[in-house]
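These notes are about the structure you will find just below.
Heads up, one of the protein chains got dropped from this complex, but the rest are sitting where they should.
In order of appearance the chains are A, B and C, and numbering begins at 1 in each one.
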Amino acid sequence: MSIETVNSVNTRQLKDMFLYVGDQVVACKPLLTKIDSAIGDGDHGIGMSVGFTKADENLKANEFTSINDVFKTIGMSMISSMGGASGIIFGTMFVGGIKGLETKVSLDLPLLAGIFNKALEAIKQRGKADLGDKTMIDALQPAVEALEKSAAANESLVEGLRKAEIAALQGVENTKQYIANFGRAKSLGERAIGHQDAGATTVLIIFKSMKEWLEGQENG
Amino acid sequence: MSIETVNSVNTRQLKDMFLYVGDQVVACKPLLTKIDSAIGDGDHGIGMSVGFTKADENLKANEFTSINDVFKTIGMSMISSMGGASGIIFGTMFVGGIKGLETKVSLDLPLLAGIFNKALEAIKQRGKADLGDKTMIDALQPAVEALEKSAAANESLVEGLRKAEIAALQGVENTKQYIANFGRAKSLGERAIGHQDAGATTVLIIFKSMKEWLEGQENG
Amino acid sequence: MKKIINNPGNVVEEAIEGYMYAYKDSLTKVNNVNGIIRKDLKDKVAIIIGGGSGHEPLFLGFVGEGLADGVAIGNVFAAPTPNTIQDVAKSVDQGKGVLFIYGNYAGDVLNFDMATELLEFEEIQTQTVLVADDVASAPEERKGDRRGIAGDVVVFKIAGAASEKGWSLQEVVRVTQKAADQTFSIGVATAPGSIPGEEEPPFVLGDDEIEIGMGIHGEPGMKRTKLMEADDLTDELLDILLKESKIQTGDEVTVYVNGLGSTTLLELLIVNRRVAQILNKKGIKIYDMDVNSYCTTQEMGGFSITFLKLDDELKDLYDAPADSPYYKKTQKIGEEVK
Partner (left out) sequence: MKKIINNPGNVVEEAIEGYMYAYKDSLTKVNNVNGIIRKDLKDKVAIIIGGGSGHEPLFLGFVGEGLADGVAIGNVFAAPTPNTIQDVAKSVDQGKGVLFIYGNYAGDVLNFDMATELLEFEEIQTQTVLVADDVASAPEERKGDRRGIAGDVVVFKIAGAASEKGWSLQEVVRVTQKAADQTFSIGVATAPGSIPGEEEPPFVLGDDEIEIGMGIHGEPGMKRTKLMEADDLTDELLDILLKESKIQTGDEVTVYVNGLGSTTLLELLIVNRRVAQILNKKGIKIYDMDVNSYCTTQEMGGFSITFLKLDDELKDLYDAPADSPYYKKTQKIGEEVK
């Protein structure tokens, strides 16, 4: 690929991108474990590793003809292997946005923003949590908003992801101030304050890794 | 009592002497625990405390008309409260020597030597252990021999107990070289070497405390 | 933490294999998922239980006559996946409906609910009763937020007995919900457990610290305090439990004293003594007491006390025979079969 700005990825590139994302999340397992231990039950890193390892396996074992299939494979891998809250929640982050979507073979920023926006709604519906409840939504929602804003400004895919990462990071920071209303940290009350949410951290890692992979493509 | 050498004790004094002995053994509970932990199951100090505490209770609750009764009360207190190997073994150390003995109201060195000698035989018969098996016998047998020798030389009761203590101490030292053939240290083989036997240590404490009590009477 | 395991990623699968070797005469493994069902399925409402691993014998130990018909097993401390639940449900359904019973945790609710949606497509009728017995996890006003802990077991017992009687799904749900509503627990933690394969414990307690009300995944409780004598600690727990449950003089309860892992039966029996003394003093009738480690968190230290407040209907169901690998209730010889 050229050093030009990447404005869209095809099915094969999308698969490669998420293989890279998965590797990064798996590499962060100890960090996620530590964060979930502080206010949850300590298994978030393990769960995400299981999910992305399964996704990795299923991505590698198959050829894909649409980006819909890539998203679906990742999401269903998570839902069918992880269990726990995050199996459904992160699974829905991938399958929730492609429901009813016509078959696509390339992904640009507007489409990505649209998919994750729909996924966000699906997550909220399933999990009943909203912004400020100290969940992954606190990172995902601002990230989605950043994607949308960037798309509206006709910015490139990589630029959109850069902004999404920044927004997700801010979201993770925000979770430190919240008490938890969902998940295992729920009963913690005031004690949760000062600690960041594990799932939100995973969302940050996902956006950061998508961006890194794209940057790698630009510079490569 | 005078500063004269004490040559015999009456029933009441014998009771007081063993109340003192009991206190000393109970005070040594942590030491005995530690020794039994190294090569046994760590409960010898607890067991001896239980036994002497029960003896203490029964000695204090009753008036005694013979030294036989004092010995019997101590021994039966142990047998009926301690359990474990040492309940029988140390119980027999007190009841084993007065079986068939005519009623006595005072105890001198030859009688003490005789009682403990008979007790030693009873212990051997019950427990099937002998000198060199790394048990309390390794302290008791030399102590009894010292008492007998001292009695044969017409020495005083306190002198006899001084020599018994020295002999018991040597016996305890000897146990360090032995492998154990009885009790929980049995399976230890060579690994028991270097460690002293817990029961032998208790025998030493008993003789040492009897002597101390008598010396206290002389000086008092 | 020294754990007797192979690859940490395989603990659940391998434990299930080991379990199946031991109980293959009465249980069957469901293909491809971590689910187990009874061999002698009856033509009745099916009871399905489930939850994360790491709490053994909960959940897999309670499949059998008079208890659950199937269990959906998750990874360590993680709810089972929707497809596991779905496959277990399909394997046990007799066309009379399926009742899901599990502890009230976000992850479990999400996964069982998704399974329910999937099962709707297959026209399998499902109902759910959540166990939310842990009074330390939320005040009465937010009862629906309470977590499920050892009380799971007694609710399974009631549901299993009701379904075994051939009751309709609606009736089984009604009485199971009644049992769940009347089940109250409180726990205390003295030491953390561990996640197999992880070096660090999920939480830390000081050398002489305990935490009253701590959840079975180390969820924070009501207060940290110094270690105290068994009787004082039991008194404090009972104060909370009696207040929250509103159980009072004249009521009748069955009591579970449940060890969390490394707290020994010797200790649990000492606690049980105090529970009985206090209940007797308060004039609360003791129908039965069960002292066991049913719901553990690996080698976590501590225990919980559970009360199920009984009425005649619940007593009858509680007394029914049960026969699973880790919970058996025998019919006494000469006793009338109800």
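The rule is short, and it goes like this: contacts are C-beta pairs under 8 Å (C-beta built on N, C-alpha and C of every residue); 3 or more make two chains touch, one makes a residue touch a chain.
All of these numbers come straight from a predicted model, not from anything done at the bench.
Trainee: When the whole complex is taken into account, which chains on show are touched by the absent chain?
Mentor: Among the chains that are shown, those touched by the missing chain are B, C.
Trainee: Which one touches the absent chain: C:Phe62, C:Phe156, C:Phe303 or C:Tyr318?
Mentor: Of the listed residues, the one touching the omitted chain is C:Phe303.
Trainee: Kindly state which of the options C:Leu41, C:Met222, C:Ile240 or C:Ala276 is in contact with the chain not pictured.
Mentor: If we include the chain that is not displayed, C:Ala276 is the one touching it.
Trainee: Among B:Cys28, B:Ile67 or B:Ala85, which one is in touch with the chain left out?
Mentor: Candidates B:Cys28, B:Ile67 or B:Ala85; residue touching the omitted chain: B:Ala85.
Trainee: Quick one: say which of B:Gly22, B:Gly47 or B:Gly114 touches the chain that got left out.
Mentor: Looking across B:Gly22, B:Gly47 or B:Gly114, the contact with the absent chain belongs to B:Gly47.
Trainee: Which positions on subunit C touch the chain that was left off?
Mentor: Per the touch rule, subunit C residues meeting the hidden chain are 2-6, 11-12, 14-19, 21-22, 53-54, 56-57, 61, 65, 190-191, 196, 207-208, 210, 227, 229-231, 233, 261-276, 286, 289-291, 296, 298-299, 301-303, 321, 323, 328, 330, 332-333.
Trainee: Footprint of the hidden chain on subunit B, which residues?
Mentor: Residues 33-34, 37, 40-43, 46-47, 50, 79-89, 126-127, 182-189, 191 of subunit B touch the chain absent from view.
The rule is simple: only the chains that are shown with their structure count from here on.
Trainee: Which of line, ring, star, complete or other matches the graph of chains that touch?
Mentor: Per interface graph, the chains form some other shape.
Trainee: Mean of the CA atoms for each chain, then the mean for all of them together: which chain is nearest?
Mentor: Central chain is C.
Trainee: State, to the nearest whole Å, the distance from the C-alpha centre of subunit A to the C-alpha centre of subunit C.
Mentor: Using C-alpha averages as centres, the distance is 34 Å.
Trainee: Distance between subunit B and subunit C based on Cα centroids, please, to the nearest Å.
Mentor: 54
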